[in-house]
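Only one protein chain is missing from this complex, and each of the others stays in its spot.
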Amino acid sequence: MSTVEPNPSMTTFTSKELVTDQDVRWCPGCGDYSILKQVQTVMPELGIPRENIVFVSGIGCSSRFPYYMETFGMHSIHGRATAIASGLKAARPDLSVWIVSGDGDSMSIGGNHFIHLLRRNFDVNLLVFNNEIYGLTKGQYSPTSEEGKVTKSTPFGSVDHPFNPSALALGADSTFVSRSMDRDPVHLKEILRRAHKHKGTSFVEIYQNCNVFNDGAFEIFTDKETKKIETLFVEHGKPLVFGQNGEKGIKLDGFKPVVVDMASHSANDLWIHDETDRLKASMLSRFFDNPRKGGEHLPRPFGVFYVEDRPCYEDGMKTQIESIITSKGSGDLDKLLRGRDVWEIQ
Amino acid sequence: MSTVEPNPSMTTFTSKELVTDQDVRWCPGCGDYSILKQVQTVMPELGIPRENIVFVSGIGCSSRFPYYMETFGMHSIHGRATAIASGLKAARPDLSVWIVSGDGDSMSIGGNHFIHLLRRNFDVNLLVFNNEIYGLTKGQYSPTSEEGKVTKSTPFGSVDHPFNPSALALGADSTFVSRSMDRDPVHLKEILRRAHKHKGTSFVEIYQNCNVFNDGAFEIFTDKETKKIETLFVEHGKPLVFGQNGEKGIKLDGFKPVVVDMASHSANDLWIHDETDRLKASMLSRFFDNPRKGGEHLPRPFGVFYVEDRPCYEDGMKTQIESIITSKGSGDLDKLLRGRDVWEIQ
Amino acid sequence: MSHQTDTLERVIIKFAGDSGDGMQLTGTQFTNTAALFGNDISTFPDFPAEIRAPQGTLAGVSGYQLHFGSTNIYSPGDRCDVLVVMNAAALKANLKQLKKGGIIIANTEGFDAKNLRLANIAEQDNPLENGSLEPYKVIRIDVTKMTRSALNDSGLGTKEIDRSKNMFVLGFLYWMYNRTLDNSIKFLEEKFSKKPDILNANIKILKAGYHYGDTTETMTPRFVVNPAKMKPGVYRNIMGNQATAMGLIAASQKSGLELFLGSYPITPASDILHELAKYKSFGVKTFQAEDEIAAICSTIGAAFGGSLGVTTSSGPGIALKGEAIGLSVMLEIPLVVINVQRGGPSTGLPTKTEQSDLMQAMYGRNGEAPMPVIAASSPADCFDTVYEACRIAVEFMTPVMFLSDGYVANGAEPWRFPKSSDLKPISVEFAKAKNGGDKYLPYKRDEKLSRPWAVPGTPGLEHRIGGIEKQHETGNISYDPENHEFMVHMREAKVEKIADFIPDQTIDSGPSKGKLLVLGWGSTYGSIKTALIDAHAKGYDVAHAQIRHLKPFPKNLGEILYNYDKVLIPEMNNGQLVRIIRDKYMIPAIAFNKIQGMPFTAGEIFEKIEQVLSEK
Partner (left out) sequence: MSHQTDTLERVIIKFAGDSGDGMQLTGTQFTNTAALFGNDISTFPDFPAEIRAPQGTLAGVSGYQLHFGSTNIYSPGDRCDVLVVMNAAALKANLKQLKKGGIIIANTEGFDAKNLRLANIAEQDNPLENGSLEPYKVIRIDVTKMTRSALNDSGLGTKEIDRSKNMFVLGFLYWMYNRTLDNSIKFLEEKFSKKPDILNANIKILKAGYHYGDTTETMTPRFVVNPAKMKPGVYRNIMGNQATAMGLIAASQKSGLELFLGSYPITPASDILHELAKYKSFGVKTFQAEDEIAAICSTIGAAFGGSLGVTTSSGPGIALKGEAIGLSVMLEIPLVVINVQRGGPSTGLPTKTEQSDLMQAMYGRNGEAPMPVIAASSPADCFDTVYEACRIAVEFMTPVMFLSDGYVANGAEPWRFPKSSDLKPISVEFAKAKNGGDKYLPYKRDEKLSRPWAVPGTPGLEHRIGGIEKQHETGNISYDPENHEFMVHMREAKVEKIADFIPDQTIDSGPSKGKLLVLGWGSTYGSIKTALIDAHAKGYDVAHAQIRHLKPFPKNLGEILYNYDKVLIPEMNNGQLVRIIRDKYMIPAIAFNKIQGMPFTAGEIFEKIEQVLSEK
């Protein structure tokens, strides 16, 4: 987001000043704590006056977020934060609007507003805490839970094929598609900064551990032992390299990504990440193998997959109004009331 | 759809027997007439007893469809046909379920059920009559209308970026993505047959002319003069060839599709359509230039872009129940009522 | 030639033809001419059901009813004096609305074999020929033939020529009612300024119609309807949805708040969206959302940001908004929810009118979620009422339900439009400073029980609001049992408190005590008013009150009700206001219901009054 220009005369604020007087009520150990921390850390750097920041959320554990941010905020209803934020941004393009949502909130009940927000490209930041479960309602499977998942509502395993959130976002013409995780503060902060910088809807999927109802869902990506070989951190202009010591790379064999050994390959052979290439982003989004199934599989990518520069809805709306006012002048209420044809009764 | 095995003893029916006693109430000249005709023509060929066919629709001009089909049918509420059909198919896997919807019905108000239907992959056929307008409510722009469109609700032009329906469907993990048009009966019938054959949700986008509120939206693809150079009919295993006499082809230059002259190229150089390749389908879906803007652009593809074989929700549901019954036996109501711990009062 | 000329007090004309015959335009032109001449008027279009049906069929009939006169006119009227029919289907669909002895003007070409078949009339039953129209005066004109022959040298194609045949009818009616063609000629000149061929053709046919009246041998009667004695002032003609849109803009201008409309199209509310979308020069932001839920939610967002937030829909869409309305009740955020009611339940009768969403307005959401409800009684009244809705919303920090309906929305009447400077000011002040020592208390209330509106961007007033029960004053989440009860009562009290700031209920006509009160709400106003005129003419002891404020009721309403022996409540539903009145005031109010997708006629109400008065 870059509409909100740093205000030189603004009173700067510290991360501490973002802490509210409300007790944080997530379960001890919940991944949400770390995300909150990173957001509070990054905010003061962004050069936005605190009073211009608004956090809007739906319903879910994740959606309690605004209560813990000493900014303007709204904890709304399930699935609708995206729609509320759209109206807010349309009305007030000057604000820095952050949406906090869960996998259920944004992709189950809120799925429609999610895809429409992305296509309209309002200049807002959409943080989806994906814990692959409904946390708040105590553990039903979500549209991102893997097939076969045993939960309260699927005691014999779910038969639902899950969404691939990045793919869905790309399909909805998202202009900023990214992924990070609760347990990598440095990366998460960087992605948050990038999201802020992007002018347009910045979709940030954040893998978040729900240690009560879906503990360890992303362990394989966050655990020291497995992280390096199971994840792939992509950076614009850099080759796709991963592994304990960067010993593996990914190159394209025609249209097929293959894992190669860096001992026998040079960086030049590799797929160089180009975040402006939608097709490649599309391919990256399909690095979606379930690593727990074992066998040969691609690492899970993190980082900014895709960035596109496309006009924002609120700008189009504003420009249209301004250009009409410029050409026709401001509306005159008396003229409007009078209309075209009048007659007088004496 | 192939769950519905032809019933050898069924009473066959003719297309005429699909005509109901209700007057067809679309505007004279509406593209819906042709689609109705093709559907009525194809149905008898499919080998489904008439009483096993159900048409479910939402609200819109297109959604009047069920009234004109002498099968079972429901004209429901706006945007919800997909959800209703999901429940119907879950309950009755034996039925051949056809959903008829409009661009607004399926991608505006019905967007959430649309993407969830596709990911769940119920074995139903989803026909979306895309006229890039809200017909029934007399001409507001829809989520597929092009940017800048002047309509009743956008007298100064819309500032909305439209969906790319095929891309959205692919993003939602659709297992059958296709496109046809009202004005090519032969092609449309073929796509309908293919949709029926596919086991899983078959998404068929049908370009449909609304001659009252959005006349000529697809003229460039349907008009004799321009059709051949502006459209690309893809067929599995065949090279991408188009033009007045097939004089043009499309080949891939790296990841970039380029139009080449067949005078200087052979079919072997060309992109051979592989409908099982999701990445290529994704590329095809992005052949989405607005031809009216002129200049160099890719032709608009028609045909089956993508087919994937993935288990259907209703089968998973049914199999789970059957396997539980097989292993545990059918539920015993008295046992259930009694529960685990009981005591007796004398 | 001599034609008799009668002077009439009021006349009702219904123009009916195929959707393609231009009857709406014909009606509007006649209306404008009558209005400019000084008649009082009231009109109502009668669109075909939502799908455009094949030409010539019953389903495709489009009508336009005009009531004009030299006395005050309060409704488009009951049965018509003149019925213009362009084809057989139009006659079949409308004949029963024609008074016995009334005039039928029939386009004979519309009764040919094809048209009869399309109207499902056997050829031998052609009503123009089988004598069934005996009780009426029938004027047969082969409009098509005359139009074609008048224009056969115009260089236009048949299709274009035929399109001007409605002008023939218009011209003929102008002749019948002694009107000048000036206004319509001016209109045509503007409309076809860039198409001189078409312009000339239309004017020629308009005149041809007029002259046809003058020259034919038929003993066509002519009439004079003198100007009405209306309150002096400058008038314009206005439709309900248009008036609603203008009321919103006026409220935006007077309050200094940017107008934001979040809407999803639906009949018969869409026109408010269409109208507002035109007025970008007033800074109006119209957002066509993906569905009704997004429509209201975007509006909530905009209102949170400091806009005058409005969302428009009709019954089914309002049902979808219920959960979010509940949120805005909890947030105590200003919002105007507009329901242009139509026939229900479910998709119901989308193009027809009904008042069956009152209970939904009152109770259509979970929990105890009270909100003010206010209803417009005529097309022009939409302006004042929606303006009032906006005022209540922002001054009391509450969502407000504004009820209109298909009848009011599409009907038209003359409007003595106000000057902007005469409009009651709307006072809004955003909170600028902390109100709780070093804290900002978003739910600290003023004497109206209203809370402050602190918009993002205001330094020091950062705060959070949400849909979970909140603590008094701080607005923090609170699960405290007593606080919940307190807040439920507070939200109810706040809405009830509005009664201190709205006008007392008035008696529209009739005595302030007596045998019978007819109590209406919303669009039944005109029919009741007209019925009362007739009843008073007969000397009946009956009064009329029309409620604008349905929640809270005006404080004196109970008092008024107790002043009459009986209270009759006519509603275009199965009895909704009557339930609330019975519950609240414990009086055995009598329900009178019509659920036909059509307004009451004054006659129906008059008869019911007679019946109720005659019962012991």
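Lettered A, B and C in written order, each chain numbered from 1.
Simple rule for what comes next: a residue touches a chain if its C-beta (ideal position, glycine included) is under 8 Å from a C-beta of that chain, and two chains touch if they have at least 3 such contacts.
Keep in mind the model is a prediction, meaning the values are calculated, not measured.
The chain not shown here is in contact, across the full complex, with A, B, C. For the chain missing from the display, the contacting residue among C:Ala319, C:Leu461, C:Leu517 or C:Ala531 is C:Ala319, taking the whole complex into account.
For the chain left out of this panel, the touching residue among B:Val24, B:Leu46, B:Met74 or B:Ile229 is B:Met74. Annotation: of C:Asn226, C:Ser420, C:Ser509 or C:Asn574, C:Asn574 touches the absent chain (contact as defined above). Taking the whole complex into account, chain A touches the unshown chain at residues 23-28, 59, 61, 64, 77-79, 108-109, 111, 134, 136-138, 140-141, 143, 152-156, 158, 160, 212. Residues of chain C in touch with the missing chain: 49, 59, 314-316, 318-320, 322-323, 326-327, 329-330, 343-352, 354, 356-357, 359-360, 362-369, 466-469, 477, 479, 481-482, 484-485, 488-489, 491-492, 573-574, 579-580, 582-583, 586, 588, 594-598. Looking at chain B, the residues touching the absent chain are 11, 20, 22, 49-56, 59, 66-67, 69-77, 80, 83-92, 94-95, 112-113, 116, 317, 320-321, 324-325, 328-331, 333-334, 336-346.
By our rule, only the chains that are shown with their structure count from here on.
Note: centroid distance chain B to chain C, computed from Cα atoms, is 39 Å. One finds 30 Å separating the Cα centroids of chain A and chain B. Taken residue by residue, chain A touches two or more other chains at 112, 116, 317, 320, 324, whereas all remaining positions touch fewer.
Shared contact sites, meaning residues of chain C that touch two or more other chains, fall at 280, 290-291.
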